[in-house]
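All protein chains of the complex are present and in place, except for one that has been dropped.
Chain IDs A and B follow the sequence of writing; residue 1 opens each chain.
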Amino acid sequence: MMYPWQGQAFRQLAGERGRLPQALLLQGPQGLGKTEFARHLAQALLCESPLPDGSPCNACVACNWFVAGNHPDFRHLGVEDEAVDEDGAGDTSPRKGSPQIGVDAVRGLAGFTTTSTHRDGLRIVLVEPAEALNVHAANALLKTLEEPRPGTLFLLVSHAPARLPATIRSRCRAVPFHPPRTPEAHEWLVQSGIANPVLFLALAGGAPLEALRLARQDSGQRAEFLRRLADPSQSLVQLSEFVARLPVPEWLGWLERWAHDLVAQKLAGETRYHVDFRDLSARVAAHADLYDLLAWERTLRDAKRLVHHPLNPRLLAESLLVPLLAMR
Amino acid sequence: MRQLVLDITPGEPPRLEDFVTGRNAEVILALRQWAEGREGERFIYLWGSPGSGKTHLLRALALHRYVACTADTRFKPDPHPLLLVDDVDRLSPEGAESLFHRFNERRDEDARLLATGPCPPGQLALLPDLATRLGWGLVLRVHALEDHEKITALETRAAQMGVRLAPDASRYILTHWARDTGSLFSLMQELNRWSLSTHRPMITVPLVREALAALQPQTNHS
Partner (left out) sequence: MIILKTRRERLLEPLQAVIGIVERRHTLPILSNVLIESSGHELSLTATDLEVQIRTTAQIDEGAEKQSVTISARKLYDILRSLPGEASVALESKDNKLTVKAGKSRFSLQTLAGQDFPTVAATDDAGIELTLPQKTLKALLERVQYAMAQQDVRYYLNGTLFKVSGGELTLVATDGHRLSYTAEKLPQEYGNAEVILPRKSVSELIKLLSASDDPVRITLRANQAQFVFGSIDLLSKVIDGKFPDYARVIPTNYGKHLSLQRLDLLQALQRAAILSNDKIRGVRLLLSKNNLAVVCTNNEQEEAQEDLDVVYGQEAIDIGFNLTYLMDVLNHLTAETIQCSFGDANSSVLITVPGSEDRFKYVVMPMRI
(Lines give C-alpha, C1' and ligand atoms only; values in the text may rest on other atoms or scores of the structure.)
Protein backbone atom coordinates (compact mmCIF):
# COMPACT_ATOMS: atom_id res chain seq x y z
CA MET A 1 0.00 0.00 0.00
CA MET A 2 1.15 3.51 -0.73
CA TYR A 3 -0.21 6.92 0.26
CA PRO A 4 -1.60 9.45 -2.24
CA TRP A 5 1.23 11.93 -1.64
CA GLN A 6 3.90 9.37 -2.57
CA GLY A 7 2.97 8.89 -6.21
CA GLN A 8 5.74 10.94 -7.69
CA ALA A 9 8.51 9.48 -5.56
CA PHE A 10 7.25 6.02 -6.45
CA ARG A 11 7.08 6.68 -10.19
CA GLN A 12 10.59 8.02 -10.13
CA LEU A 13 12.11 5.03 -8.32
CA ALA A 14 10.00 2.43 -10.09
CA GLY A 15 11.14 4.01 -13.34
CA GLU A 16 14.69 3.12 -12.37
CA ARG A 17 13.90 -0.60 -12.14
CA GLY A 18 17.06 -2.45 -13.08
CA ARG A 19 19.23 0.63 -12.60
CA LEU A 20 18.72 1.31 -8.91
CA PRO A 21 21.78 1.72 -6.69
CA GLN A 22 22.49 -0.94 -4.06
CA ALA A 23 21.08 1.12 -1.19
CA LEU A 24 18.39 3.77 -0.80
CA LEU A 25 18.02 5.83 2.35
CA LEU A 26 14.39 6.91 2.68
CA GLN A 27 14.59 9.79 5.11
CA GLY A 28 12.21 12.34 6.56
CA PRO A 29 10.08 13.06 9.62
CA GLN A 30 8.06 10.28 11.24
CA GLY A 31 4.46 9.88 10.16
CA LEU A 32 4.86 10.34 6.41
CA GLY A 33 4.49 6.65 5.56
CA LYS A 34 8.11 5.96 4.56
CA THR A 35 8.02 2.35 5.72
CA GLU A 36 4.78 1.65 3.85
CA PHE A 37 6.38 3.28 0.82
CA ALA A 38 9.46 1.08 1.16
CA ARG A 39 7.32 -2.05 1.36
CA HIS A 40 5.30 -0.93 -1.63
CA LEU A 41 8.46 -0.29 -3.61
CA ALA A 42 9.88 -3.66 -2.59
CA GLN A 43 6.71 -5.42 -3.65
CA ALA A 44 6.72 -3.55 -6.95
CA LEU A 45 10.34 -4.49 -7.64
CA LEU A 46 9.71 -8.15 -6.80
CA CYS A 47 6.42 -8.26 -8.74
CA GLU A 48 6.66 -10.47 -11.78
CA SER A 49 4.09 -8.66 -13.92
CA PRO A 50 4.18 -5.02 -12.82
CA LEU A 51 1.57 -2.60 -14.18
CA PRO A 52 2.65 -0.06 -16.80
CA ASP A 53 3.23 2.61 -14.12
CA GLY A 54 5.50 0.24 -12.21
CA SER A 55 2.98 -0.66 -9.51
CA PRO A 56 2.74 -4.25 -8.27
CA CYS A 57 0.00 -6.30 -9.93
CA ASN A 58 -1.20 -7.84 -6.64
CA ALA A 59 -2.01 -10.99 -8.56
CA CYS A 60 1.22 -12.82 -9.37
CA VAL A 61 2.83 -15.44 -7.14
CA ALA A 62 5.45 -12.96 -5.96
CA CYS A 63 2.82 -10.39 -4.96
CA ASN A 64 0.77 -13.00 -3.12
CA TRP A 65 3.80 -14.19 -1.20
CA PHE A 66 4.82 -10.64 -0.45
CA VAL A 67 1.42 -9.70 0.91
CA ALA A 68 1.28 -12.88 3.01
CA GLY A 69 4.73 -12.05 4.39
CA ASN A 70 6.32 -15.07 2.73
CA HIS A 71 8.42 -13.73 -0.12
CA PRO A 72 11.78 -15.51 0.22
CA ASP A 73 13.73 -12.74 -1.50
CA PHE A 74 12.58 -10.09 0.96
CA ARG A 75 13.89 -9.54 4.47
CA HIS A 76 12.70 -7.03 7.03
CA LEU A 77 15.07 -5.97 9.80
CA GLY A 78 13.10 -4.03 12.36
CA VAL A 79 13.23 -3.53 16.10
CA GLU A 80 10.58 -6.16 16.73
CA ASP A 81 11.99 -8.50 14.19
CA GLU A 82 12.26 -11.83 15.95
CA ALA A 83 12.42 -15.17 14.23
CA VAL A 84 9.20 -17.02 14.83
CA ASP A 85 9.44 -20.08 16.96
CA GLU A 86 7.24 -22.88 15.82
CA ASP A 87 6.06 -23.60 19.30
CA GLY A 88 5.23 -19.97 19.85
CA ALA A 89 7.73 -19.80 22.68
CA GLY A 90 9.33 -16.79 21.05
CA ASP A 91 12.54 -15.21 22.12
CA THR A 92 12.97 -15.07 25.84
CA SER A 93 16.16 -13.05 25.93
CA PRO A 94 16.02 -10.12 28.33
CA ARG A 95 16.93 -7.72 25.52
CA LYS A 96 13.56 -8.17 23.96
CA GLY A 97 11.76 -4.91 23.51
CA SER A 98 14.87 -2.77 23.57
CA PRO A 99 14.52 -0.54 20.55
CA GLN A 100 17.60 -1.76 18.71
CA ILE A 101 18.54 -3.77 15.69
CA GLY A 102 21.37 -5.99 16.85
CA VAL A 103 24.36 -7.39 15.08
CA ASP A 104 22.90 -10.89 14.93
CA ALA A 105 20.04 -9.68 12.78
CA VAL A 106 22.50 -8.20 10.30
CA ARG A 107 24.77 -11.25 10.38
CA GLY A 108 21.70 -13.39 9.86
CA LEU A 109 21.51 -11.90 6.39
CA ALA A 110 24.71 -13.67 5.37
CA GLY A 111 23.00 -16.72 3.90
CA PHE A 112 20.37 -14.52 2.30
CA THR A 113 22.78 -12.28 0.44
CA THR A 114 25.29 -14.94 -0.57
CA THR A 115 23.10 -17.60 -2.12
CA SER A 116 21.23 -17.27 -5.38
CA THR A 117 17.78 -15.72 -5.25
CA HIS A 118 14.54 -17.63 -5.07
CA ARG A 119 12.81 -16.13 -8.08
CA ASP A 120 15.84 -15.12 -10.12
CA GLY A 121 15.14 -11.45 -9.43
CA LEU A 122 16.29 -8.93 -6.86
CA ARG A 123 16.81 -9.63 -3.19
CA ILE A 124 15.64 -6.78 -1.00
CA VAL A 125 16.42 -5.96 2.63
CA LEU A 126 14.30 -3.38 4.46
CA VAL A 127 16.01 -1.87 7.51
CA GLU A 128 13.62 0.14 9.59
CA PRO A 129 14.26 2.40 11.34
CA ALA A 130 17.90 2.45 10.35
CA GLU A 131 18.87 4.57 13.35
CA ALA A 132 17.92 1.59 15.54
CA LEU A 133 20.99 -0.28 14.28
CA ASN A 134 23.40 -0.44 17.18
CA VAL A 135 27.09 0.27 16.63
CA HIS A 136 28.02 -3.33 15.89
CA ALA A 137 25.05 -3.90 13.64
CA ALA A 138 25.85 -0.71 11.73
CA ASN A 139 29.42 -1.87 11.23
CA ALA A 140 28.31 -5.28 10.06
CA LEU A 141 25.89 -3.66 7.62
CA LEU A 142 28.63 -1.35 6.45
CA LYS A 143 30.73 -4.36 5.49
CA THR A 144 27.89 -5.60 3.33
CA LEU A 145 27.42 -2.19 1.74
CA GLU A 146 31.14 -1.91 1.09
CA GLU A 147 31.13 -5.06 -0.96
CA PRO A 148 27.93 -4.73 -2.92
CA ARG A 149 26.59 -7.92 -4.38
CA PRO A 150 24.79 -7.62 -7.66
CA GLY A 151 21.04 -8.02 -7.45
CA THR A 152 20.79 -6.86 -3.84
CA LEU A 153 18.89 -3.74 -2.80
CA PHE A 154 18.93 -2.28 0.70
CA LEU A 155 16.06 0.01 1.66
CA LEU A 156 16.98 1.97 4.79
CA VAL A 157 14.19 3.96 6.39
CA SER A 158 15.23 6.70 8.79
CA HIS A 159 13.36 9.36 10.76
CA ALA A 160 16.67 10.71 12.03
CA PRO A 161 19.33 10.19 9.35
CA ALA A 162 21.77 12.39 11.25
CA ARG A 163 22.01 9.62 13.82
CA LEU A 164 23.30 7.17 11.23
CA PRO A 165 27.06 6.74 10.84
CA ALA A 166 28.34 8.93 8.02
CA THR A 167 29.97 5.85 6.51
CA ILE A 168 26.56 4.25 6.03
CA ARG A 169 24.93 7.42 4.72
CA SER A 170 27.70 7.90 2.20
CA ARG A 171 26.98 4.48 0.70
CA CYS A 172 23.28 5.10 0.19
CA ARG A 173 21.40 7.31 -2.20
CA ALA A 174 19.23 9.59 -0.07
CA VAL A 175 15.55 9.80 -0.97
CA PRO A 176 14.08 12.72 1.02
CA PHE A 177 10.43 12.64 2.10
CA HIS A 178 8.57 15.87 2.87
CA PRO A 179 5.15 16.48 4.37
CA PRO A 180 2.53 16.59 1.61
CA ARG A 181 0.80 19.82 0.65
CA THR A 182 -1.79 20.74 3.26
CA PRO A 183 -4.93 20.33 1.09
CA GLU A 184 -3.78 16.87 0.05
CA ALA A 185 -3.14 15.87 3.65
CA HIS A 186 -6.48 17.34 4.77
CA GLU A 187 -8.35 15.44 2.15
CA TRP A 188 -6.71 12.19 3.12
CA LEU A 189 -7.43 12.76 6.82
CA VAL A 190 -11.09 13.56 6.09
CA GLN A 191 -11.34 10.37 4.04
CA SER A 192 -9.82 8.52 6.97
CA GLY A 193 -12.70 9.79 9.09
CA ILE A 194 -11.01 12.62 10.97
CA ALA A 195 -13.41 15.48 11.70
CA ASN A 196 -10.87 18.13 12.60
CA PRO A 197 -7.90 17.62 10.25
CA VAL A 198 -6.53 21.16 10.59
CA LEU A 199 -5.80 20.82 14.28
CA PHE A 200 -4.27 17.38 14.18
CA LEU A 201 -2.21 18.05 11.11
CA ALA A 202 -0.84 21.13 12.85
CA LEU A 203 -0.10 19.14 15.98
CA ALA A 204 1.68 16.55 13.87
CA GLY A 205 3.79 19.14 12.13
CA GLY A 206 2.23 18.25 8.80
CA ALA A 207 2.85 14.50 8.94
CA PRO A 208 -0.47 12.87 7.97
CA LEU A 209 0.02 9.49 9.63
CA GLU A 210 1.12 11.10 12.84
CA ALA A 211 -1.95 13.37 12.61
CA LEU A 212 -4.14 10.31 12.18
CA ARG A 213 -2.55 8.64 15.18
CA LEU A 214 -2.98 11.75 17.35
CA ALA A 215 -6.58 12.17 16.23
CA ARG A 216 -7.47 8.56 16.97
CA GLN A 217 -5.81 8.65 20.36
CA ASP A 218 -7.16 12.01 21.38
CA SER A 219 -9.18 11.73 24.54
CA GLY A 220 -9.32 15.39 25.43
CA GLN A 221 -6.36 15.05 27.78
CA ARG A 222 -4.23 17.44 25.75
CA ALA A 223 -6.82 20.21 25.93
CA GLU A 224 -7.26 19.56 29.62
CA PHE A 225 -3.51 19.68 30.14
CA LEU A 226 -3.11 23.00 28.33
CA ARG A 227 -6.06 24.53 30.18
CA ARG A 228 -4.55 23.52 33.50
CA LEU A 229 -1.14 24.83 32.47
CA ALA A 230 -2.58 28.26 31.90
CA ASP A 231 -4.78 28.21 35.01
CA PRO A 232 -3.04 30.19 37.82
CA SER A 233 -5.05 28.29 40.46
CA GLN A 234 -3.31 25.02 39.56
CA SER A 235 -0.38 24.32 41.86
CA LEU A 236 2.78 22.57 40.73
CA VAL A 237 1.75 19.55 42.80
CA GLN A 238 -1.69 19.37 41.18
CA LEU A 239 -0.23 19.72 37.70
CA SER A 240 2.43 17.09 38.31
CA GLU A 241 -0.14 14.72 39.71
CA PHE A 242 -2.28 15.14 36.61
CA VAL A 243 0.68 14.63 34.32
CA ALA A 244 2.10 11.62 36.15
CA ARG A 245 -0.91 9.55 35.09
CA LEU A 246 -0.13 10.08 31.41
CA PRO A 247 2.56 8.40 29.32
CA VAL A 248 5.75 10.46 29.42
CA PRO A 249 6.31 10.72 25.63
CA GLU A 250 2.75 11.98 25.24
CA TRP A 251 2.82 14.95 27.63
CA LEU A 252 6.43 15.73 26.90
CA GLY A 253 5.48 16.03 23.22
CA TRP A 254 2.60 18.41 24.07
CA LEU A 255 4.85 20.45 26.27
CA GLU A 256 7.57 20.70 23.66
CA ARG A 257 5.09 21.88 21.06
CA TRP A 258 3.61 24.32 23.57
CA ALA A 259 7.06 25.78 24.17
CA HIS A 260 7.59 26.05 20.44
CA ASP A 261 4.23 27.82 20.07
CA LEU A 262 5.11 30.31 22.79
CA VAL A 263 8.44 31.12 21.17
CA ALA A 264 6.77 31.47 17.78
CA GLN A 265 4.15 33.79 19.26
CA LYS A 266 6.85 35.89 20.83
CA LEU A 267 8.89 36.13 17.66
CA ALA A 268 6.31 36.15 14.88
CA GLY A 269 2.87 36.15 16.45
CA GLU A 270 2.16 32.66 15.07
CA THR A 271 0.98 29.40 16.54
CA ARG A 272 2.17 26.33 14.76
CA TYR A 273 1.01 23.29 16.70
CA HIS A 274 -1.71 23.81 19.27
CA VAL A 275 -3.75 25.91 16.83
CA ASP A 276 -6.91 25.44 18.91
CA PHE A 277 -5.17 27.30 21.75
CA ARG A 278 -3.88 30.15 19.65
CA ASP A 279 -5.38 32.85 21.91
CA LEU A 280 -4.05 31.21 25.04
CA SER A 281 -0.53 30.89 23.63
CA ALA A 282 -0.61 34.54 22.56
CA ARG A 283 -1.70 35.57 26.07
CA VAL A 284 0.93 33.51 27.88
CA ALA A 285 3.66 34.56 25.47
CA ALA A 286 2.79 38.20 25.93
CA HIS A 287 4.14 38.35 29.46
CA ALA A 288 6.90 35.76 29.19
CA ASP A 289 10.51 36.59 28.62
CA LEU A 290 11.92 35.34 25.30
CA TYR A 291 15.19 34.20 26.82
CA ASP A 292 13.41 32.27 29.53
CA LEU A 293 11.26 30.62 26.85
CA LEU A 294 14.26 29.66 24.76
CA ALA A 295 16.05 28.26 27.79
CA TRP A 296 12.96 26.27 28.72
CA GLU A 297 12.61 24.94 25.20
CA ARG A 298 16.21 23.73 25.34
CA THR A 299 15.60 22.03 28.69
CA LEU A 300 12.66 20.18 27.18
CA ARG A 301 14.69 19.09 24.21
CA ASP A 302 17.36 17.69 26.50
CA ALA A 303 14.74 15.92 28.59
CA LYS A 304 13.49 14.13 25.49
CA ARG A 305 16.49 11.84 25.58
CA LEU A 306 15.23 10.49 28.88
CA VAL A 307 11.78 9.92 27.54
CA HIS A 308 12.09 6.12 27.37
CA HIS A 309 13.33 5.64 30.88
CA PRO A 310 12.76 8.52 33.29
CA LEU A 311 13.69 7.49 36.81
CA ASN A 312 10.68 9.21 38.28
CA PRO A 313 8.09 10.65 35.90
CA ARG A 314 6.65 12.92 38.55
CA LEU A 315 9.96 14.48 39.43
CA LEU A 316 10.68 14.92 35.75
CA ALA A 317 7.33 16.66 35.30
CA GLU A 318 7.91 18.97 38.22
CA SER A 319 11.36 19.98 37.08
CA LEU A 320 10.11 20.73 33.59
CA LEU A 321 7.02 22.61 34.68
CA VAL A 322 8.62 24.95 37.21
CA PRO A 323 9.94 27.46 34.67
CA LEU A 324 6.54 27.68 33.02
CA LEU A 325 4.70 28.41 36.24
CA ALA A 326 7.08 31.25 36.89
CA MET A 327 6.03 32.74 33.58
CA ARG A 328 2.31 32.57 33.91
CA MET B 1 50.83 -25.57 18.44
CA ARG B 2 49.33 -23.33 15.84
CA GLN B 3 47.40 -24.44 12.78
CA LEU B 4 48.92 -23.27 9.49
CA VAL B 5 46.55 -22.33 6.70
CA LEU B 6 46.30 -23.25 3.06
CA ASP B 7 47.20 -20.51 0.65
CA ILE B 8 43.82 -20.37 -1.03
CA THR B 9 43.13 -16.68 -0.58
CA PRO B 10 43.32 -15.09 -3.99
CA GLY B 11 46.63 -13.34 -4.49
CA GLU B 12 45.19 -10.39 -6.34
CA PRO B 13 47.70 -7.85 -7.66
CA PRO B 14 47.25 -4.40 -6.11
CA ARG B 15 45.07 -1.99 -8.03
CA LEU B 16 45.37 1.77 -8.44
CA GLU B 17 41.75 2.00 -7.25
CA ASP B 18 42.72 0.45 -3.94
CA PHE B 19 45.48 2.96 -3.27
CA VAL B 20 44.44 5.27 -0.46
CA THR B 21 45.12 8.59 -2.14
CA GLY B 22 45.84 10.88 0.80
CA ARG B 23 47.95 13.74 -0.52
CA ASN B 24 48.91 11.83 -3.65
CA ALA B 25 46.08 12.75 -5.98
CA GLU B 26 48.50 14.37 -8.42
CA VAL B 27 50.79 11.33 -8.47
CA ILE B 28 47.91 8.97 -9.17
CA LEU B 29 46.57 11.15 -11.96
CA ALA B 30 50.01 11.36 -13.57
CA LEU B 31 50.47 7.58 -13.33
CA ARG B 32 47.07 6.88 -14.83
CA GLN B 33 47.80 9.13 -17.76
CA TRP B 34 51.29 7.71 -18.12
CA ALA B 35 49.97 4.16 -18.12
CA GLU B 36 47.46 5.06 -20.80
CA GLY B 37 50.16 6.84 -22.85
CA ARG B 38 48.54 10.23 -22.37
CA GLU B 39 51.32 11.73 -20.26
CA GLY B 40 53.79 13.81 -22.26
CA GLU B 41 56.78 12.62 -20.23
CA ARG B 42 57.96 9.13 -21.01
CA PHE B 43 60.06 8.84 -17.86
CA ILE B 44 58.77 9.16 -14.34
CA TYR B 45 60.72 8.99 -11.14
CA LEU B 46 58.80 8.51 -7.89
CA TRP B 47 60.42 9.10 -4.56
CA GLY B 48 59.19 8.83 -1.00
CA SER B 49 59.96 7.23 2.34
CA PRO B 50 59.77 3.43 2.63
CA GLY B 51 56.17 2.36 3.08
CA SER B 52 54.72 5.37 1.31
CA GLY B 53 53.24 3.06 -1.33
CA LYS B 54 55.64 3.24 -4.27
CA THR B 55 55.70 -0.51 -4.76
CA HIS B 56 51.93 -0.71 -4.66
CA LEU B 57 51.70 1.94 -7.38
CA LEU B 58 54.24 0.23 -9.60
CA ARG B 59 52.76 -3.20 -9.26
CA ALA B 60 49.32 -1.81 -9.94
CA LEU B 61 50.50 -0.49 -13.28
CA ALA B 62 51.85 -3.61 -14.93
CA LEU B 63 52.93 -6.66 -13.10
CA HIS B 64 54.82 -8.38 -15.89
CA ARG B 65 57.39 -5.65 -16.47
CA TYR B 66 58.01 -5.00 -12.81
CA VAL B 67 61.55 -5.34 -11.49
CA ALA B 68 62.26 -5.14 -7.77
CA CYS B 69 65.94 -4.19 -7.60
CA THR B 70 68.48 -6.07 -5.51
CA ALA B 71 72.24 -5.99 -5.51
CA ASP B 72 72.18 -8.76 -8.13
CA THR B 73 69.83 -7.09 -10.59
CA ARG B 74 71.19 -6.59 -14.11
CA PHE B 75 69.24 -5.09 -16.99
CA LYS B 76 69.51 -6.72 -20.38
CA PRO B 77 68.37 -5.28 -23.68
CA ASP B 78 64.63 -5.84 -24.00
CA PRO B 79 62.32 -4.76 -26.81
CA HIS B 80 59.30 -4.24 -24.52
CA PRO B 81 58.34 -0.54 -24.40
CA LEU B 82 57.43 -0.51 -20.71
CA LEU B 83 59.75 -0.92 -17.74
CA LEU B 84 58.96 -0.46 -14.06
CA VAL B 85 62.02 -0.37 -11.79
CA ASP B 86 61.41 -0.39 -8.06
CA ASP B 87 64.04 0.73 -5.50
CA VAL B 88 66.91 1.86 -7.75
CA ASP B 89 68.94 2.70 -4.64
CA ARG B 90 69.44 -1.01 -4.02
CA LEU B 91 71.31 -1.52 -7.26
CA SER B 92 74.99 -2.41 -7.16
CA PRO B 93 77.31 -0.22 -9.31
CA GLU B 94 77.16 -2.91 -12.02
CA GLY B 95 73.39 -3.04 -11.82
CA ALA B 96 73.20 0.73 -12.01
CA GLU B 97 75.38 0.72 -15.07
CA SER B 98 73.22 -1.87 -16.79
CA LEU B 99 70.16 0.26 -16.07
CA PHE B 100 72.00 3.30 -17.41
CA HIS B 101 72.65 1.47 -20.69
CA ARG B 102 69.10 0.27 -20.84
CA PHE B 103 68.02 3.85 -20.22
CA ASN B 104 70.07 5.24 -23.07
CA GLU B 105 68.78 2.62 -25.39
CA ARG B 106 65.21 3.48 -24.31
CA ARG B 107 65.61 7.19 -24.85
CA ASP B 108 65.74 6.93 -28.60
CA GLU B 109 62.77 4.62 -28.86
CA ASP B 110 59.15 5.14 -27.99
CA ALA B 111 59.73 3.47 -24.64
CA ARG B 112 58.53 4.44 -21.19
CA LEU B 113 60.25 3.92 -17.89
CA LEU B 114 59.09 4.37 -14.33
CA ALA B 115 61.57 4.17 -11.48
CA THR B 116 61.36 4.65 -7.71
CA GLY B 117 63.78 5.56 -4.97
CA PRO B 118 63.82 6.85 -1.40
CA CYS B 119 64.94 10.42 -2.22
CA PRO B 120 65.04 12.89 -5.13
CA PRO B 121 67.34 11.77 -7.96
CA GLY B 122 70.02 14.34 -7.11
CA GLN B 123 70.54 12.80 -3.68
CA LEU B 124 70.85 9.19 -4.85
CA ALA B 125 74.23 7.62 -4.02
CA LEU B 126 74.32 6.05 -7.46
CA LEU B 127 76.25 6.30 -10.65
CA PRO B 128 75.92 10.10 -11.16
CA ASP B 129 75.06 9.72 -14.83
CA LEU B 130 72.13 7.45 -13.98
CA ALA B 131 70.92 9.81 -11.25
CA THR B 132 70.92 12.68 -13.74
CA ARG B 133 69.03 10.61 -16.28
CA LEU B 134 66.39 9.70 -13.73
CA GLY B 135 65.82 13.40 -13.09
CA TRP B 136 65.09 14.15 -16.76
CA GLY B 137 61.46 13.20 -16.74
CA LEU B 138 58.68 13.89 -14.32
CA VAL B 139 59.85 13.69 -10.70
CA LEU B 140 57.02 13.14 -8.23
CA ARG B 141 56.97 12.69 -4.51
CA VAL B 142 54.78 10.01 -2.93
CA HIS B 143 53.59 11.19 0.47
CA ALA B 144 53.22 8.68 3.28
CA LEU B 145 49.71 8.41 4.67
CA GLU B 146 48.38 10.26 7.67
CA ASP B 147 47.06 8.10 10.51
CA HIS B 148 43.41 8.37 9.54
CA GLU B 149 44.32 7.46 5.97
CA LYS B 150 46.22 4.44 7.25
CA ILE B 151 43.09 3.32 9.05
CA THR B 152 41.12 3.59 5.83
CA ALA B 153 43.86 1.67 4.06
CA LEU B 154 43.77 -1.10 6.66
CA GLU B 155 40.01 -1.35 6.39
CA THR B 156 40.17 -1.50 2.61
CA ARG B 157 42.76 -4.25 2.78
CA ALA B 158 40.71 -6.20 5.32
CA ALA B 159 37.63 -5.93 3.12
CA GLN B 160 39.62 -7.32 0.21
CA MET B 161 40.71 -10.24 2.31
CA GLY B 162 37.09 -10.87 3.23
CA VAL B 163 37.59 -10.36 6.93
CA ARG B 164 36.01 -7.82 9.23
CA LEU B 165 38.19 -5.39 11.12
CA ALA B 166 36.75 -3.94 14.32
CA PRO B 167 37.12 -0.13 14.36
CA ASP B 168 39.08 -0.05 17.61
CA ALA B 169 41.36 -2.80 16.29
CA SER B 170 42.76 -0.59 13.52
CA ARG B 171 43.64 2.10 16.08
CA TYR B 172 45.24 -0.50 18.27
CA ILE B 173 47.35 -1.75 15.38
CA LEU B 174 48.57 1.77 14.61
CA THR B 175 49.75 2.31 18.16
CA HIS B 176 51.30 -1.13 18.62
CA TRP B 177 53.09 -1.91 15.38
CA ALA B 178 55.45 -0.36 12.86
CA ARG B 179 53.47 2.40 11.21
CA ASP B 180 54.65 2.23 7.62
CA THR B 181 52.04 0.87 5.25
CA GLY B 182 54.23 -2.03 4.15
CA SER B 183 54.51 -3.38 7.70
CA LEU B 184 50.87 -2.63 8.34
CA PHE B 185 49.78 -4.57 5.28
CA SER B 186 51.97 -7.55 6.01
CA LEU B 187 50.60 -7.52 9.54
CA MET B 188 47.10 -7.46 8.04
CA GLN B 189 48.04 -10.57 6.08
CA GLU B 190 49.17 -12.27 9.29
CA LEU B 191 46.03 -11.20 11.13
CA ASN B 192 43.94 -12.60 8.33
CA ARG B 193 45.75 -15.92 8.63
CA TRP B 194 45.39 -15.80 12.39
CA SER B 195 41.67 -15.18 12.22
CA LEU B 196 41.36 -18.06 9.77
CA SER B 197 43.41 -20.45 11.83
CA THR B 198 41.38 -19.70 14.94
CA HIS B 199 38.11 -19.57 13.01
CA ARG B 200 37.21 -16.13 14.24
CA PRO B 201 35.39 -14.05 11.66
CA MET B 202 36.34 -10.64 12.98
CA ILE B 203 39.69 -9.05 13.77
CA THR B 204 39.21 -7.58 17.22
CA VAL B 205 41.62 -6.00 19.70
CA PRO B 206 42.02 -9.26 21.68
CA LEU B 207 42.77 -11.11 18.46
CA VAL B 208 45.38 -8.52 17.44
CA ARG B 209 46.96 -8.68 20.89
CA GLU B 210 47.13 -12.45 20.72
CA ALA B 211 48.56 -12.43 17.21
CA LEU B 212 51.18 -9.81 18.06
CA ALA B 213 52.26 -11.79 21.11
CA ALA B 214 52.69 -14.85 18.92
CA LEU B 215 54.42 -12.94 16.15
CA GLN B 216 57.01 -11.10 18.16
CA PRO B 217 59.04 -14.03 19.48
CA GLN B 218 58.90 -15.46 16.01
CA THR B 219 60.33 -12.29 14.46
CA ASN B 220 63.14 -12.42 17.01
CA HIS B 221 63.96 -15.92 15.84
CA SER B 222 64.51 -15.06 12.23
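Methods note: a contact is a pair of C-beta atoms (placed from the backbone, for glycine too) under 8 Å apart; a residue touches a chain by one contact, two chains touch by 3 or more.
Keep in mind it's a predicted model, so treat the numbers as computed, not measured.
Put simply, the hidden chain is in touch with A, B once you look at the whole complex.
Contact with the omitted chain, checked across B:A153, B:A166, B:L196 or B:L212, is made by B:L196.
Looking at A:T115, A:S219 or A:S233, the residue that reaches the missing chain in the full complex is A:T115.
Listed residues B:Q3, B:Q33, B:T70 or B:N104: the one in touch with the omitted chain is B:Q3. Remark: the residues of chain A touching the chain excluded from display are 61, 64-65, 68-72, 75, 83-87, 108, 110-112, 114-118, 120, 149. Even with one chain removed from view, chain B keeps its contact list with that chain: residues 1-10, 162-164, 196-197, 199, 201-202.
Basically, only the chains that are shown with their structure count from here on.
Chain A and chain B have Cα centroids lying 49 Å from one another.
Residues 159, 164, 166-167 of chain B are the ones that touch chain A when the two sit in their complex.
On the chain A side of its complex with chain B, the touching residues are 139-140, 143, 146-147.
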